[in-house]
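Inspection log for the structure reproduced underneath, given as structure tokens.
Note that this is a trimmed complex: some chains were dropped, and none of the rest were shifted.
Labels for the chains are A and B, by order of writing; each one numbers its residues from 1.
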Amino acid sequence: MSVYEKLAALEITLKAPAAPAAAYVMYVQTGNLVFLSGHLAKNADGTIIVGQLGKNVTVEQGQQAARNIAIDLMGTLQQACGGDLNRVKRIVKLMSLVNSAPDFTEHHLVTNGASTLLGEVFGDAGKHARSAFGVAQIPLGACAEIEMIVEIA
Amino acid sequence: MSVYEKLAALEITLKAPAAPAAAYVMYVQTGNLVFLSGHLAKNADGTIIVGQLGKNVTVEQGQQAARNIAIDLMGTLQQACGGDLNRVKRIVKLMSLVNSAPDFTEHHLVTNGASTLLGEVFGDAGKHARSAFGVAQIPLGACAEIEMIVEIA
């Protein structure tokens, strides 16, 4: 299946990236690498998913939030690809920031919500390097934020 | 206006990078990408701006600290460019770490202090991708630390 057949099978519709919350842009391409800005966890209606893992957000909720971020990242990536995600050669790396209470240590499980979806959609090209860790806070109180580096054709 | 005319109009004088605080270098070039090390928030006299947002540093003070970091990053970048910032093709990405109390959520506003200045100095070439978030602490207690990736000619 192509990327778009997989997205359709998963009933995922990509959106154009939201306007950045501040003085930056959502992605920059240099050579054949696209650097995507940190994307905040959002609900389908665009509102921020606020909270902290280990305090008032469960691992399962965090995984769903990370999956939502991956969908938004793919929307931004589609724009970077001039509308065609088939130009994606490789998801290179994610950096996943999890809003964490002092004793929460399952950032890797939360981040799998994004990593698994990228693997489902892009297959071998979706296998990426990754760092995931717990941060003190995230802009607007979001429970997670993920940035991504992608090689495109 | 050229980059240097803009810096002059802003009354900004760039300095050579400070010696790194530990066993690393302030930047590495690979291909046409320059990776700049995390730069700590400093006053004009080189002392660290110590503190935590949401505790004893205001958003306005944090923005000024982020602006100071951007000036230091440009000083390092100038050295990486062999003295000529006109070789900058694109500011690719910032990672901005804000020393944050548990309930501080305006890291994006703090980081704008750096992003806005880069936009003023480099124009379209200064429009960058970005991640900003709150960390538990920063070396030497600095209130912010920013690293940068730049494409040069």
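Rule of thumb we're sticking to: contacts are C-beta pairs under 8 Å (C-beta built on N, C-alpha and C of every residue); 3 or more make two chains touch, one makes a residue touch a chain.
It should be emphasised that the depicted structure is a prediction, and the values quoted were computed from it without experimental measurement.
Sequence-identical chains in the complete complex of this entry number 3, based on the file rather than the 2 shown.
Heads up, the rule we're going with is that only the chains that are shown with their structure count from here on.
Per-chain CA centroids place subunit A at a distance of 25 Å from subunit B. Taken in their complex, subunit A has these residues touching subunit B: 20-28, 30-31, 35-38, 95, 97, 135-141, 145, 147. Listing the residues of subunit B that touch subunit A in their complex gives 31-33, 89-94, 100-109, 111-112, 115-116, 119, 127-136, 149, 151.
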